[in-house]
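A protein chain is absent from this complex, but the other protein chains hold their places.
A, B and C are the chain letters, set down in written order, and residue numbers restart from 1 in every chain.
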Amino acid sequence: MDDSFVSRNQLRLTCKGAHVVVHAAEKHAAAMSVPQCIAVVDPGGHLLAFSRMDGARIGSIEIALTKARTAATRLQRSGDVGGTSDSGKVSIALASQLNLTGMAGGIPIVVEGQVLGAVGVSSGKAEQDVEVGEAGIAALLDG
Amino acid sequence: MDDSFVSRNQLRLTCKGAHVVVHAAEKHAAAMSVPQCIAVVDPGGHLLAFSRMDGARIGSIEIALTKARTAATRLQRSGDVGGTSDSGKVSIALASQLNLTGMAGGIPIVVEGQVLGAVGVSSGKAEQDVEVGEAGIAALLDG
Amino acid sequence: MDDSFVSRNQLRLTCKGAHVVVHAAEKHAAAMSVPQCIAVVDPGGHLLAFSRMDGARIGSIEIALTKARTAATRLQRSGDVGGTSDSGKVSIALASQLNLTGMAGGIPIVVEGQVLGAVGVSSGKAEQDVEVGEAGIAALLDG
Partner (left out) sequence: MDDSFVSRNQLRLTCKGAHVVVHAAEKHAAAMSVPQCIAVVDPGGHLLAFSRMDGARIGSIEIALTKARTAATRLQRSGDVGGTSDSGKVSIALASQLNLTGMAGGIPIVVEGQVLGAVGVSSGKAEQDVEVGEAGIAALLDG
């Protein structure tokens, strides 16, 4: 087979790696006393691991999933999707049939320059959601 | 079983309790001469009791349900969801795939510090919807 | 407040309890060499914890969630929903707007006679899915 037909040496986040992200995010959220919904997805935006902490909102589950899906499939932080204008964010949500969001809290998991998926966090304030997601990824990279 | 696996002493709103909320809300709305759609849901946002008063709008049924679902699953008044900006409210509606709304009229039912569900009211003006929902909950707590 | 308006002494599955189910199910599936998608939901069918093991099918994620939601909200094993006939199972799936399934692999989590949620397992054969879910619940009850 022609070498150009496949790309080799791709990285894939394991189930264990996904749980490291979730658990470190949970630990950080607990230290902040902000219970969270935390989702980790693969590059296709498909769920790998999830946890809803005691006290986190049921109404944040879907939002955590949407943030993670957005970061993974757009290859950027969900808060950057649709630019900085409200209309840009609304447009991308509508054009994606509500699969994407411009709300902050979804962060790509990047290892050696490859996006292996993303974490999405929801139930706190935007900056808290981001901080918790970053703590989860940091534990993966430092582990 | 390890004690940390379950949380005890949780309360659950009974069917009777849900009907008390609906009927008191209806009575209050009738006194205001504003026919309403009134929904009571459990903590997961699932319907317990509902009434559409004579003259209330068919087009308000779904909104009453969404307000109630929002207040129950976000653990806050629906009017507070998404903050005070239009863009915040639109964002959360879209990111939740239209399961949540930032419109006022959904109020959590809180007993002994636990959210047992919510009431959602729609067909009047925002402040009327809120007043009717509050009247429903007051009857439950005072009953 | 009138005593008949609320029911007391309800149990709630904690986040920790949900993870005990998921991890024990994973361990059992690993011993069987059958990678699985494992979901644990609350009584309203809302996600508490999830894991997709390495090698489990992306196309099984949604099915695991639907099995868990079915067992939790129907208060019975998903394989018993819709009876034993194909037509009964199809009817209930359609009438529930695809929120329910009659496929085996969803099992209620029952503690002291209360349904605290359910586990849903998908990616193996039906009997393997059930066995893995049962192993998860057994770890919770025996823990």
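Simple rule for what comes next: a residue touches a chain if its C-beta (ideal position, glycine included) is under 8 Å from a C-beta of that chain, and two chains touch if they have at least 3 such contacts.
Remember, it's a predicted structure, so these values are computed and weren't measured experimentally.
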item: Chains still shown that are in contact with the chain withheld from the display; value: B, C
item: Option from C:Met1, C:Ala31 or C:Leu94 whose C-beta touches the chain left out; value: C:Leu94
item: Absent-chain contact - pick from B:Met1, B:Cys15 or B:Leu98; value: B:Cys15
item: For chain B, the residues touching the chain missing from this view; value: 14-15, 18-19, 26, 42, 44, 46-54, 58, 61
item: Touching residues on chain C - with respect to the absent chain; value: 7, 43-45, 69-70, 72-75, 86-87, 90-92, 94-100
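What we mean here is this: only the chains that are shown with their structure count from here on.
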item: Whole-Å gap between the CA centroids of chain A and chain C; value: 25
item: Distance from chain C to chain B - Cα centre to Cα centre, in angstrom; value: 28
item: Approximate Å spacing (C-alpha centroids) for the pair chain A, chain B; value: 30
item: Chain B, residues touching no fewer than two other chains; value: 7, 43-45, 73
